[in-house]
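First the structure, then my questions, so here it is.
Note that one protein chain of the assembly has been removed; the remaining protein chains are unaltered in position.
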Amino acid sequence: MHQIALIGVGRIGAIHAASIAAHPRLALACVADAVPAAAQALAARHATEAVDVDTALAMPGIAGIVIASPTATHVDLMLAAARNGQAIFCEKPVDLDLARAWSAAETLDRMGARALIGFNRRFDPHIASLRDRLREGAIGAVEAVHIVSHDPATPPIDYVATSGGLFRDMVIHDFDMARWLIDAPITGVFAHAACLVDPAIAAAGDVDTARTILTTADGRMCTISSSRRSGYGYDQRIEVFGSGGLLRVDNVAQTMVEHWSAKGRRYAPIQHFFLDRYAEAYRREIAHFADMLDGAAPAVDHHDGVAALALAEAAQRSIASGRMEPV
Amino acid sequence: MHQIALIGVGRIGAIHAASIAAHPRLALACVADAVPAAAQALAARHATEAVDVDTALAMPGIAGIVIASPTATHVDLMLAAARNGQAIFCEKPVDLDLARAWSAAETLDRMGARALIGFNRRFDPHIASLRDRLREGAIGAVEAVHIVSHDPATPPIDYVATSGGLFRDMVIHDFDMARWLIDAPITGVFAHAACLVDPAIAAAGDVDTARTILTTADGRMCTISSSRRSGYGYDQRIEVFGSGGLLRVDNVAQTMVEHWSAKGRRYAPIQHFFLDRYAEAYRREIAHFADMLDGAAPAVDHHDGVAALALAEAAQRSIASGRMEPV
Amino acid sequence: MHQIALIGVGRIGAIHAASIAAHPRLALACVADAVPAAAQALAARHATEAVDVDTALAMPGIAGIVIASPTATHVDLMLAAARNGQAIFCEKPVDLDLARAWSAAETLDRMGARALIGFNRRFDPHIASLRDRLREGAIGAVEAVHIVSHDPATPPIDYVATSGGLFRDMVIHDFDMARWLIDAPITGVFAHAACLVDPAIAAAGDVDTARTILTTADGRMCTISSSRRSGYGYDQRIEVFGSGGLLRVDNVAQTMVEHWSAKGRRYAPIQHFFLDRYAEAYRREIAHFADMLDGAAPAVDHHDGVAALALAEAAQRSIASGRMEPV
Partner (left out) sequence: MHQIALIGVGRIGAIHAASIAAHPRLALACVADAVPAAAQALAARHATEAVDVDTALAMPGIAGIVIASPTATHVDLMLAAARNGQAIFCEKPVDLDLARAWSAAETLDRMGARALIGFNRRFDPHIASLRDRLREGAIGAVEAVHIVSHDPATPPIDYVATSGGLFRDMVIHDFDMARWLIDAPITGVFAHAACLVDPAIAAAGDVDTARTILTTADGRMCTISSSRRSGYGYDQRIEVFGSGGLLRVDNVAQTMVEHWSAKGRRYAPIQHFFLDRYAEAYRREIAHFADMLDGAAPAVDHHDGVAALALAEAAQRSIASGRMEPV
């Protein structure tokens, strides 16, 4: 059993705690959070220890650290874990500042650290199956990718204000998807964005709706459709256009119930949000972290985290310049 | 151009008139109906002549007769056309009385007549494509068939009273489908029926809902789901279960429009009734009749008409006996 | 925490063990099996005790017994648990002999026992959602039900020989579904069956393919389509036809991946078998058992078990008689 320390017990931290507790090769040695009462509550649920962050980092016998604390703490915690020689699983983004993220990645490399970054969609069985078929050549050469990622409803304005903005907070997942599916360096980014959903988001200095075009050196292209509010659930679709056809992942329905009437055929709504849609992905992500503790290389690491952040920053520049920005 | 006389200008007669008029190798020479004004109206629409039935039968130069008049007239009109040496296209059923239909079929044979019976579904491109794939061996040996045929809404009670009953009037199409898809003699029929939709149908001596099981000598089976009222359109589905998988034809939607909201994803209603659902089948049926006039053998003839009627009669016997009836 | 003893550690027993171990209000106190090594292996996986059956029944502090042992042991184990005053969760069928099952149900009633019978589909979120909508009146009065339940591939012949036959072993689930969805007593059963898939099944005295029609006193009807081999996965579909429309549950796909090519659009296969398709149902079944331990009445009990068995027996009689049999 590999002993794991979990830092950060918010919504996503609680999910990871449950996955760690349920995994046959992992044990949740302790949980830590800036809010001690929150740590205690989660610790009680999994019959483990609540400690402060420094104690967690100093605890002997810990093989891996799972970092689900606020973004601003990611870099320091990763470096501390690396100094301990521990395997790292850190939520995205690595940092909101590209230069700082870059520098941290270099340091992690020098220290020989292994860090898994929480791009959960790579572990989704639907998307992973699509990519497997892609790599098997089901549609020949990839020419273009189209990604839809629309949240069901706007987040609290407090969240928006500290999120780093739509591109660093939300589209960053799609930038990672684009890199993973196109499998060639992204060389240009054009983004168009607006605040169409909630003026409070504009007041907080952010946008809520965007369309982004990415290109590779040889002209292949990816479009990303982003919205903070769909009104009909968590719209998560991917299409890959190849020389021999199309591979796509459609949304997952809440149930397979259909109601046919004179008004039409009503199918169940799509899954509501990431906790439903990616429940299995989160479990597989932790299972992959267990494999890392047994020697596997991380499937998606800090370099991927930095690369996705670089695309987010290029998108921001494009918004300002009105042109396609080099990466 | 083959000259065609059309007898019977009701709903289905009008459809055939349009198909004949539009066909490059057919000309609508005349239309006849027991109601002269109806014949005149349809004749005007297609710039042809309205005559009485005897005149139509005596008209020189007529290569083919299309019979869309009431069922009770079918046998006599077919025999008259046969005496003229004309090709016949007669709507289903051949007759409501099995013995009379059987005898007519024998007479037609003796006269060397070629008669196409209006089992329109055989000409539907969806169903025809399913059967082509079946014959190509896509699912190996056929083991079972399931047919759903539910009308959108109950017909007028007047219609019910003279229709010959649910099995002879409506399920007869499904009996023909079963024979065509299983491609082996049906040896037993069990039927269960009730009046669940409208008590007026029971008062008229008929049922509105039925489930029928057909079997072949080697135990292969077909189920038929029948209803005079679906409430959601013309439910027309076929499934064929084989040793290597399933072939099915799903309903056709009115449009491909989808509306996604918090309540679910609403798809357009299915096509409303046979005029929409089988519009193309009716065109192809007439095109096949044109091919018959150029020498082709009828794809579905009076023997098929009699065989389907025999199954309808066996179903009626089964209702009375509560057991599977031999055919 | 309610202490649970599990008897029977085969495929389904192992699933229940995992659900009990993961449930926050249940503890797996011991597991027992006629094969001690099997019990020990499962006990080790869940850090619990492996005992023999008598020890399990005599163990103090056990609140509930989960019976997943061979069918022939069900009645005696239920009665033993009832004598202990324990809540019972017993896999289907109650027994292969209707008279014995009936007598056991009466005894359980006299003893005031609460017994949940493992008709897992009632706990499937898709099917449960369909029934909720039905009870809310989404389609008005229920007129007819159609159930498809086809296994992916034939079971081992050893299993067939001791299973009690297609109707008692497999269709029994559908008989329970029919009762639950029609919500009125079934008064007649007609069944047609054959051995179309594997002659070895006929040699073992069983059939592999069947179609069954059930009726209520007022003529409402249910058809059940049964096969031991689909060739394309675990075909589990339900349709309910009402006065105001249709409710249906379609199959669940393995993934949402689609591959579009010149040959068509290929969607992922449907889920392979019951372990995948009903994984969530099994979890919810155990959660309902936990609710029973906190006082809830069983959602489906030994009377339901007997009623489904009575329908299976009527189906067998119908096969012999060729007629609809009263229940």
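A, B and C label the chains in the order they appear, each numbered from 1.
Keep in mind that, in the parts below, a residue touches a chain if its C-beta (ideal position, glycine included) is under 8 Å from a C-beta of that chain, and two chains touch if they have at least 3 such contacts.
In this text the structure is predicted, and so the values were computed from the model without any measurement.
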Full-complex contact with the absent chain, from A:His146, A:His272 or A:Arg317: A:His146
Residue among A:Phe190, A:Trp260 or A:Tyr282 that touches the chain left out of view: A:Phe190
Missing-partner contacts on chain B, residue numbers: 22, 125-126, 129-130, 133, 138-139, 244-252, 255-262, 268
Residues belonging to chain A that touch the chain removed from view: 139, 143-144, 146, 150, 190, 192-197, 209, 211, 213, 215, 218-221, 223, 225, 227, 230-232, 235, 241-246, 321-324
Residue numbers in chain C that touch the chain omitted from display: 231-233, 253, 259-270
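Everything below uses one rule, namely that only the chains that are shown with their structure count from here on.
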Most heavily contacting chain pair (counted by C-beta pairs in contact): B-C
Distance between chain centroids, defined by C-alpha means - chain A, chain C (Å): 40
Whole-Å separation of chain centres (CA-atom averages), chain A against chain B: 57
Per-residue multi-chain contacts in chain B, two or more chains: 231-232
